[in-house]
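Missing here is one protein chain; the remaining ones are kept as they sit in the complex.
Labels run A, B and C following the written order; every chain starts at residue 1.
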Amino acid sequence: METTLKQSWRDNAYRALGISPEDAKLSKTYLLVSFTTLLIGGLLGLLQGLNRAGLLELPTWLNYYQVLTAHGILLILVFTSFFTIGYFYAVHSHTLGGLLPKVRKLAWIGFNLKIVGLVLAVIPILMNEASVMFTFYPPLAAHPVFYFGLVFFVIGIWMCAFGSFIQVANWRKENKGQHVPILSYFATGVFVLLFFSSIFVAIEVFMIIPWALGWVETINVMLARTLFWAFGHTLVNIWYLSAVSAWYVVVPKVIGGRRFSDTLTRVVIILLVVLNIPGGFHHQIIDPGIHESVKFLHVFMSLAIGFPSLMTAYAMFAVFEKTARKKGGRGIFRWFSKLPWGDVRFLAPMVAMIAFIPGGAGGIAQSTNQLNQVAHNTLWVVGHFHLTLGTSVALTFFGISYWLVPYLSKRVLTPAINKLGIYQTIFWSAGMVFMAGAMHWVGLLGSPRRTSYTTYFDNATALSWDPYLMFLAVGGTLLTIGILIQVYAVIHLMFFAPKGETEFPIADVEDIATPTPYWTERWGMIIVIMLLVIGMGYVIPVVDMIINAPPGSPPFRPW
Amino acid sequence: MKFHLDEKIWLIASFGVIIGMMLFTGYQTFVLGMGPPSGMETIDPQKVDVTAPFDEPGVYEIGENEYEVVMTLQLFSFTPNNIEIPAGSTVHFTMTSKDVTHGIQVAGTNINAMVMPGHIQRITQKFDETGEYLVLCNEYCGTGHQFMATTITVK
Amino acid sequence: MNQFIYGLILFIVLALPPVSNLLESIMIVHMHMQMPLLVVAGFFMGHYFQLRFPEFFQRWNENGIPGILLFTIIMIYWMIPRTMDEALTMQSVQLFKFISLPFFAGVPLRDSWPKLSLRGKNILITGFTLMFIGMGLLYVLSPEQLCNNYLLVEQITLGWGFITMAICMVIYLAYKTFINEADYE
């Protein structure tokens, strides 16, 4: 009893005092890098959209594939990881009573390593020495420096993961027998996944480096590709899990409601952590060298990830309805009007969640074998991840920024910026409807992804795709406007908005909630189960790929 | 954990959708033989030109209305290209890559497969309708990727 | 009661011929998926037997040791290459598999596990870890095909499967040894 009293007193003290300047500086720096890369990556995206629609010819010194590589790496890897780390370190600081000095130090070391890695990776891309896409499938061989950059980046991420683990372990030692605060629990899930999935890409990169340097002659193409997707797919889901944290915890507070069941939230996190990594195989459904029965087992492993997401969908709408009805909402659907649509902190993540309905459905469709064969490597896939990653995740991150940035900079969200944020959300949604919608449709017609503007020698089929690609350009332009507004808003909130205190919105659980079982805190066991699931997914195909490997491939640089 | 009735229904329905997709996919794969292309044979990617059958790529008639297309994919072309076949024929594609990872996709059909160095990929398609089909590479393979295309003419 | 029904459903699904044929067509899935799932099915169903015959378990499995012995014996038995082969070719062995794994391994495990001391549990896990490492090495290194119905590559795959499981269990044991839960709970 005494400890809980002391605890709540301390919590209140921190809440009153706000975040410590050092912790704020750390998170602010991460967020600044994140939104800078968003700006650059977004502008590169515009170039691509315009080129793909045949409206813009890129100069000879700037190759389409070079731009695409940079766009992918900046947005999928850098924007997201810097945002997530900045966000969750702010979470730790807020909910776990300030960062430990050594944890802060680790995060800074990680920051510097990542920046070094980023610079090392970007230089060869700028010199057109690494136009290999962010998937860098061997036997495409980039300049070795590109891979060194990736190594630094991954080690940087590991530093941040260790920092997070130390912070949480320390808190648990001081608060024996208690549940880790829910957002820090999310952070643990995210960093566990980041750490274990990046081991795969680290192995791949260490396979590639001696080969790219010319020390070994050939490489096992299939194995490298498989290792990549063990990482690549998980990465996307990590950003998704970060976004989900805001859906479960922050959004209910913003709309003035309570959190859905704490147990369910933690179970969803555990399921997403345990099931995620083998899901990567659905990127390889039409690959040679993997047996049909193995592919079939992987349909299950991929679809299983959908289950926690469907649980999330239920939970979210339950919270919305409950809160709206409490505020006097009636009817089957009329209660929707009681939600605070004019608050960007709600609107942005809400649109993100709505986008996840078609996004998730598309995901379930394309991870089943035969349906995948229709959509694989067409623009459908690009449309899909612009809905999930580009909308569900990015828009949630934007929504977070409207309270996280002022919270860190000890400023406030003014009604003007709120309004700007509403416009931003509208631009973004409209842009995505145009762009992702057109991509899905033209993808079904057969238009491939990852190709610059082409009519395939004036082929009639290819020419018939052009009108859809025009929508893509329109959408891309709207999105660029959205990005400019967003970056302006972040800069404003960080440096120019009026001083004041902003709340870190964390919703409470229902009063009648049943206590959460303690096993949810046993991360050691969860990790072991996760490793077993990874083993289930990977042992069969990987052993087959190594034992029955064809002679390897030498490096190629076809650009 | 206590579940409400509607939550239970939702969870069972979710689970049902997933299992349903599974069963349907399995039925199509194992009963109807519509599984995704999964060629298991391997080849030395540096010796494609001297390894049968890829030493002589081309279109071969192997039965009544049945053709085998032995095809190599290489930086920015398909060999053989501009294939012609009569309507109503079943075509078995046997493919490999001579260099990097390519993808083959024929717009308007279900042909879509990764073709990777070291692996022999197979896919079968029946062409009933006449016309010119666009064949293109759908995995980024280099600067000329957007020019890697050919046609199948069904007469 | 719910648990019994879940277990029974799992058991019936596993026993359906298409399911069992699919699972048995791949060696590692046969040993590391079908067999453990059968044990899991028995584990769930065990609850019903515990409620129905509390006397029996109390009298014959007071300290959990006979149950865990039976569990271990059945598990080891099914790790012999020959039994896997014969489960595929002989109806009677197949039948024995579907009876022994749930009812002679799953049920006693259910009854015994809570009765074991922490030390007993750790000894059991350590024993299985060592056994898995041994089986893994045997399957990976054996130049001969040990099972007539499965190819050499499947055998190597199974070996790595054993080693993966062993690694997971080592991590678990290390976690139990080095992390003092009392620090956190």
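Rule of thumb we're sticking to: a residue touches a chain if its C-beta (ideal position, glycine included) is under 8 Å from a C-beta of that chain, and two chains touch if they have at least 3 such contacts.
Quick note on the criterion: contacts and distances are computed from a predicted model.
Peer 1: Not counting the visible chains, the remaining one has a UniProt entry; which protein name from "Acyl-CoA dehydrogenase family protein", "Spore coat protein", "Protein SCO1/2" or "NADH-quinone oxidoreductase subunit H" does it give?
Peer 2: The record for the missing subunit names the protein "Protein SCO1/2".
Peer 1: Just one of C:L14, C:L37 or C:L70 touches the chain that is missing; which is it?
Peer 2: Going through C:L14, C:L37 or C:L70 one by one, C:L70 is the residue touching the chain not shown.
Peer 1: Quick one: say which of C:I9, C:L51 or C:I80 touches the chain that got left out.
Peer 2: C:I80
Peer 1: In the full complex, which bits of chain C touch the chain not displayed? Write them out.
Peer 2: The list for chain C reads 58-63, 65-66, 69-70, 73, 77, 80-83, 85-86, 89, 145-152.
Convention: only the chains that are shown with their structure count from here on.
Peer 1: Once you count every C-beta pair in contact for both, which comes out on top, A-B or A-C?
Peer 2: Counting C-beta pairs in contact, A-B comes out ahead.
Peer 1: So, what's the distance in Å between the C-alpha centres of chain C and chain B?
Peer 2: Result: the chain centres lie 40 Å from each other.
Peer 1: Calculate how many whole Å lie between the centre of chain A and the centre of chain C, each centre taken as the average of the chain's C-alpha atoms.
Peer 2: 38
Peer 1: Multi-chain contacts only, two chains or more: what residues does chain B have there?
Peer 2: 30
Peer 1: Give me the residues of chain A that touch two or more other chains.
Peer 2: Residues 548.
Peer 1: Residues of chain C touching chain A in their complex?
Peer 2: 22, 25-26, 28-29, 32-33, 153, 156-157, 160-161, 164-165, 167-169, 171-172, 175-176, 179, 183-185
Peer 1: Can you list the residues on chain A that touch chain C in the complex?
Peer 2: Contacts found on chain A: 169, 172-173, 176-177, 293-294, 297, 518, 521, 524-525, 527-528, 531-532, 535-536, 539-540, 543-544, 547-548.
Peer 1: Provide the residue numbers of chain B that touch chain A in the complex, in ascending order.
Peer 2: Within the complex, chain B contacts chain A at residues 1-2, 7, 10-11, 14-15, 17-18, 21-22, 24-26, 28-30, 34-40, 42-46, 75, 99-101, 103, 105-108, 110, 112-121, 132-134, 136-147, 149, 151.
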